[in-house]
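Omission of a single protein chain aside, the complex is shown with its protein chains in their original locations.
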Amino acid sequence: MDEIEIHWLREEEAQAGILIEGLPGIGHVGKLVAEHLIGELHAEKIAEIYSLHFPPQVILGPDGVARLARNEIFLHEGEPAIGFLVGDHQSASGEGHYLLAEAYLDAAEHLGVSRIYTLGGYGVGHLVTEPRVLSAVNRAELRPAVETAGAEFNPDEPPGGILGASGLLLALSLRRDMDAVCLMGETSGYLADPRAASGVLNVLSALTGIEVDRSQLETRAAEMESIIGKLTESDRAADDDSLRYIG
Amino acid sequence: MDEIEIHWLREEEAQAGILIEGLPGIGHVGKLVAEHLIGELHAEKIAEIYSLHFPPQVILGPDGVARLARNEIFLHEGEPAIGFLVGDHQSASGEGHYLLAEAYLDAAEHLGVSRIYTLGGYGVGHLVTEPRVLSAVNRAELRPAVETAGAEFNPDEPPGGILGASGLLLALSLRRDMDAVCLMGETSGYLADPRAASGVLNVLSALTGIEVDRSQLETRAAEMESIIGKLTESDRAADDDSLRYIG
Amino acid sequence: MDEIEIHWLREEEAQAGILIEGLPGIGHVGKLVAEHLIGELHAEKIAEIYSLHFPPQVILGPDGVARLARNEIFLHEGEPAIGFLVGDHQSASGEGHYLLAEAYLDAAEHLGVSRIYTLGGYGVGHLVTEPRVLSAVNRAELRPAVETAGAEFNPDEPPGGILGASGLLLALSLRRDMDAVCLMGETSGYLADPRAASGVLNVLSALTGIEVDRSQLETRAAEMESIIGKLTESDRAADDDSLRYIG
Partner (left out) sequence: MDEIEIHWLREEEAQAGILIEGLPGIGHVGKLVAEHLIGELHAEKIAEIYSLHFPPQVILGPDGVARLARNEIFLHEGEPAIGFLVGDHQSASGEGHYLLAEAYLDAAEHLGVSRIYTLGGYGVGHLVTEPRVLSAVNRAELRPAVETAGAEFNPDEPPGGILGASGLLLALSLRRDMDAVCLMGETSGYLADPRAASGVLNVLSALTGIEVDRSQLETRAAEMESIIGKLTESDRAADDDSLRYIG
């Protein structure tokens, strides 16, 4: 096994002008959006990425078959043709983050990508009822269109900058003359957050023209909010109980 | 000293169709099973494995002689011939886990292994009276026989997948066209667990036809349960005392 | 991306006899001094340094553009000509600290530097009203002038020696026949400390003859002290309240 391996899965050439990254991260916001799109667009898996920098851990499939942790590239051959970078893990080491980001960009170049969207969450540590979508770009010229599409820019959010693949792809893609936009859904960060994902998908659709059925994502968001609502109520009830008990 | 060293200890060629891995891990379940088999089958040590990726620590022998931390391969030249991978430590670094797993598979290829059993524990965090044996395989075709032998498959157990050598050998062996089955004994994870080991040995015997005297493992399990019984009783007594004291 | 990259930004040759290092660290003392000097002297950025050893994180600019974490070299072409080493981060790994320090010294040699000042904070864990400036040098001959300039030498301060770039540049520069002086402003270490920075700037000015307007640094120090004064008062008030409440 090499330090990083990209296995291309089909023989005919694959082309995609756009790459959408949705690796695991805060609130799994990027992952939720990218996997929703892959499902709705019936995108085809065209590559698997393996690395010593992923955690030394195998993933169990529904059939009881274990496989190496990996990331994957899917392709939707529509107009526009879109590649998706999704998977199990980000790097387990600091240097691995840089090396994997370069490998992802090698794959993007191989596909002829000229624009990258990196999707993630921006964890604020408390429940958010109307989550904003924060953005960053790799060239100032890209900003107006992103604002028109509904995202906000604030150099202090997230406070320390953007960690991991979403950040590094944004900055390193400039070296390869690719445009890149990062979209971050505001989220508590405690749970997988389909509401934040829905907000990110709104902006992404406006920017790319991709239209998909959103009912599944909306259903998951409604379910999650119902669960949170009950938890919050039972918290309040517990608080009332304590008061009664003390009183 | 090289990054990873395999020292073969005998000159005549060694052959084994099966490799059983029982390195240290949760509840030392795999280690207990593999070492029990090595003892009962009087398997011969045929290789030692040294690595910079093991902790920088030496092991004290009963004679006061210190030696490097190492893993070892034993050989039982019966029908079937079986190799055993056991030892002091797993890797101390994430990347080392991958590199060591590849070295173990190099050794397995050298022995002509076509099937690997990786043994471990599945820690559930509470005492288990009738521990199940969970399994995962590297090809779906292997599953029915493993179920017949008494193990269960559940893609959510262990929840995050399988960590370390037991997991990586399972997944990486597929690249070398070896079959692999992982057997995990359900255990609290707090103590070395011969009862969980006994369960794993049941399934392994059914799968491989290996029959050994099990009295030593059963005795250890009974002793351990007696100790736990006393601890639990004394806990209850302490609880009663506290109640009395408060009352 | 290479392990460490230095990108020189201008074509004409750059020369500087002195290099002043002010990377982030305790109380951001070195950073405050170096950035103040860069601003007041209108120094020009002449190099950017990128590395896998920086945290895998991108920095957001005021225009919404993200860029890789990096360090930078600025040049003031006065008499004397001075280079400044400032930036976002120190190394995220132990070995990276050594490798980056060597890269900084490669850059210093490229500029013809013969003397280095490394600036930092010495965290004492409590508020300091009249912060001292501690120093260390790489050759004993340098010490008298530094004492005359107002810094103190104490082999037990900081107790464990000097960590990171400020320390390694001091020691490694001797191998390249460069003189080096480390100046550390005594600071609580809890907050960015412009008062400690002001003390370090005093000593640095005396040593180098650099004279700059200091009002901005003084204003920030006064503001910080006012904030701390209010925090301390409100602490006392809170203490009084508690007493009243209990009493």
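The letters A, B and C name the chains in turn, as written, and every chain counts its residues from 1.
Just so it is clear, contacts are C-beta pairs under 8 Å (C-beta built on N, C-alpha and C of every residue); 3 or more make two chains touch, one makes a residue touch a chain.
In this text, all values refer to a predicted model and were calculated from it rather than measured experimentally.
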item: Shown chains touched by the chain that is not drawn here; value: B, C
item: Full-complex contact with the absent chain, from C:3, C:77, C:102 or C:225; value: C:102
item: Option from B:53, B:76 or B:195 whose C-beta touches the chain left out; value: B:53
item: Chain B, residues in touch with the chain not shown (by the definition above); value: 1, 52-53, 55-69, 92-93
item: Those residues of chain C which, in the complete complex, touch the missing chain; value: 91, 94-95, 97-99, 101-102, 135-140, 143, 153, 155-156, 160-164, 167-168, 170-172, 175, 182
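Throughout what follows, only the chains that are shown with their structure count from here on.
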item: Each chain counted as touching chain A and chain B at once; value: none
item: Chain B-chain C separation of Cα centroids, rounded to whole Å; value: 52
